[in-house]
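Handing you a structure now.
Only a single protein chain was left out; the remaining protein chains are all shown in position.
Note that the chains are named A, B and C in the order they appear, and that numbering of residues resets to 1 at the start of each chain.
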Amino acid sequence: MDRPIRVTVWNEFIHERRDESVRAIYPRGMHAVIGDALVRELGERVTVRHATLDMPEHGLTDEVLEATDVLTWWGHWAHQDVSDEIVAKVVDRVRRGMGLVVLHSAHFSKVFRTLMGTSCRLRWRGGEDRELVWTVNPAHPIARDVPVPIVIPEQEMYGEFFDIPAPDELVFVSSFSGGEVFRSGCCFYRGHGKIFYFSPGDQEYPVYHHPAVGRVLANGVEWTAPAAGVLGSEYAPELCETGWYDEEIAKQGAAQAEALAAEAKAGVR
Amino acid sequence: MDRPIRVTVWNEFIHERRDESVRAIYPRGMHAVIGDALVRELGERVTVRHATLDMPEHGLTDEVLEATDVLTWWGHWAHQDVSDEIVAKVVDRVRRGMGLVVLHSAHFSKVFRTLMGTSCRLRWRGGEDRELVWTVNPAHPIARDVPVPIVIPEQEMYGEFFDIPAPDELVFVSSFSGGEVFRSGCCFYRGHGKIFYFSPGDQEYPVYHHPAVGRVLANGVEWTAPAAGVLGSEYAPELCETGWYDEEIAKQGAAQAEALAAEAKAGVR
Amino acid sequence: MDRPIRVTVWNEFIHERRDESVRAIYPRGMHAVIGDALVRELGERVTVRHATLDMPEHGLTDEVLEATDVLTWWGHWAHQDVSDEIVAKVVDRVRRGMGLVVLHSAHFSKVFRTLMGTSCRLRWRGGEDRELVWTVNPAHPIARDVPVPIVIPEQEMYGEFFDIPAPDELVFVSSFSGGEVFRSGCCFYRGHGKIFYFSPGDQEYPVYHHPAVGRVLANGVEWTAPAAGVLGSEYAPELCETGWYDEEIAKQGAAQAEALAAEAKAGVR
Partner (left out) sequence: MDRPIRVTVWNEFIHERRDESVRAIYPRGMHAVIGDALVRELGERVTVRHATLDMPEHGLTDEVLEATDVLTWWGHWAHQDVSDEIVAKVVDRVRRGMGLVVLHSAHFSKVFRTLMGTSCRLRWRGGEDRELVWTVNPAHPIARDVPVPIVIPEQEMYGEFFDIPAPDELVFVSSFSGGEVFRSGCCFYRGHGKIFYFSPGDQEYPVYHHPAVGRVLANGVEWTAPAAGVLGSEYAPELCETGWYDEEIAKQGAAQAEALAAEAKAGVR
């Protein structure tokens, strides 16, 4: 994009205010740390705002959404408390081009489940597993400058079978001390939008403080950002009578002929 | 499968009874012709029953669903009249393993839209286009014994952009006289189930009488059929404490050791 | 297929005759154990023959190849000793429809590397890792009746980045005690053929005696088998002048019209 990517970091923000153990790790809230990581990695290429569940309209008013290029989403305890109306607006805007970065337990958010069409269930264990995040597609933009492996000393285990559609692009696969594996970095194209799901990030562990995780989130924001902006309205094509693209035929034909004529003048043997 | 595939052919069955032009093509209903095609192609490998919108529970009672390995779905005029409760049961059973073959305008059915998570919209024209269905993956089972191209003399034009997730496997791509193209044979894995979408089949044209189309539907039924049956309940893993698969470790370790011991006896130098 | 699948199990057969430790596990050769597993799992649905490196033409004479529906390949020490001429014949036949099941260190065989177009390199360690093979696509035919996870008590570690093209279908992902992960069950469509790569199977460990591994190999043979047989010659289309498919237009148009006429007679209101 030719202008800074406008990111809205959405966070449930319940655990940090309710659980002492989480507050100790994220006293300013997970969203503050995520936002800081994006700014640290992307500098002037990004501007960040925050929104949380308890704000009016969950902080996702029409005004905020229309000024959002990429939305990141972390939720866990209160998926059911996100209003269906806001969910519908978010889903609609993703289909129109807004990028979506889905984090950890947000695999079970209404927004992600609606866009995936599957149950999005997985195996899990809140133990003392170390997670190793391995790159399986080093050519992918989201793998840029990411160490191999990413070592997360303590994390909640997420294990296969992860009931999602096969990712359009699989970037990372994780292992856990207990032996389980998980497709932890998954890219999806949906409508005019792009979605990146990244699994590390349980609230009990300081995962979003991990510099490499910040790098991945930044890469994810850049990859999901809509280069050509977001459509003004949903994709809903009209009946296409014969001749419906005649204007393109004429316009493009003229452009090509013009360029060819210019070449004839410019051509040197 | 080791027993016949039990297919339920679901049809809206409104056009055939309301529109003279459609009744002339499908006097017994589209479902009868589709069912006949499956039996003609698969013989004893399949048993067919029918269900229509106007039946109690749309003919998809618990008893019928539990005896269905593959459900085919054709709808157009009355997607909104399919009860949400039945839609939920069908979607749940697909995720548990039931095959689903989605036909033509059923791209816009509640069942398909829920499973895809996208708008499923497309460009269209009810004109006099000839459709040519081209095979782009000849190694795919659904392409077996299908002529190249399939020539459908008259069909409703469906054109890109077809707002679906990229198919896990793309088998057919169609062209239309007006120049449009369409990904017309699309395979999806969703949960424990498989879905095949095939686009030709507007009610105004005798498409389901076309032998090659019958061949494709039969291939689609065989491909989507759940080889290992349908799960008894939805995939909803429990918390997986460390040691949760110890039983597999013991059982498989013993089996491998046993086989190795047998080999030692059988081995000849 | 309507007749038994004709499988040729190709094995380098060097380690079994040279290394005491391997001979103790596979006294009759790895190929004998693999062949037995296929027969045990598939019964009359399969017939098996063997071929080894040291046979004339590596046992892959024209006669043998033409009677082969699926070729399995295990090699490790002597990839370079497989003649380029035989490699070319095998690659050609896979592109024409012959199934190919590639095992373990055969990731580095000339046949597989030619078909993949990538280096096929990977990380490895011959230690004491336990391998766990996890199913990531339970709807896939190759996952049928496979326990979750497959526990292989001792195996050579294979780790990402595994330099292959992204599999068309990813069925299994493995973890190792050392923390590494590997895409261990990979499906590819290439030309008119199908390829299944399955990584467990180092010669120092009795992996092919493992019943679940035998199940996977059997599933892989069934999935890769060419339902419509193998093309008689390579796919090499001619110049397609306008009208090149007119015959199909006429034939199919007549067939559809005929079926429609029959329906008019059969139709009951």
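Simple rule for what comes next: a contact is a pair of C-beta atoms (placed from the backbone, for glycine too) under 8 Å apart; a residue touches a chain by one contact, two chains touch by 3 or more.
Given the structure is predicted, the values throughout are model-derived calculations rather than measurements.
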| remark: Missing-chain contact, candidates B:R113, B:R183 or B:H210, resolves to B:R183
| request: Using the touch definition up top, pick the residue from C:W10, C:Y26 or C:F188 that touches the left-out chain. | output: C:F188
| Of C:D36, C:D69, C:E131 or C:D168, which one is in contact with the hidden chain? | C:D168
| said: For the chain not shown, which residue from A:H31, A:H58 or A:K194 touches it across the whole complex? | reply: A:K194
| task | Name, in rising order, the residues on subunit A that touch the hidden chain in the full complex. | result | 23-28, 33, 97, 132, 137-141, 144-145, 147-153, 168-169, 189-194, 206, 209-212, 226-228, 245, 248-249, 252-253, 255-256, 259-260, 263-264, 266-269
| In the full complex, which residues of subunit B touch the absent chain? | 130, 132, 134-138, 148-149, 159-162, 166, 169-170, 173-177, 179-181, 183
| note | For subunit C, residues touching the missing partner are 95, 114-119, 121-125, 127, 157, 159, 161, 163, 165-166, 168, 178-180, 188-191, 234-237, 239-242, 245
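Methods note: only the chains that are shown with their structure count from here on.
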| task | Averaged over CA atoms, how far is the centre of subunit A from the centre of subunit C? Could you give it in whole Å? | result | 36
| said: Using Cα averages as centroids, what's the distance between subunit B and subunit C in whole Å? | reply: 26
| Taking each residue of subunit B in turn, which ones touch at least two of the other chains? | 168, 189-191, 245
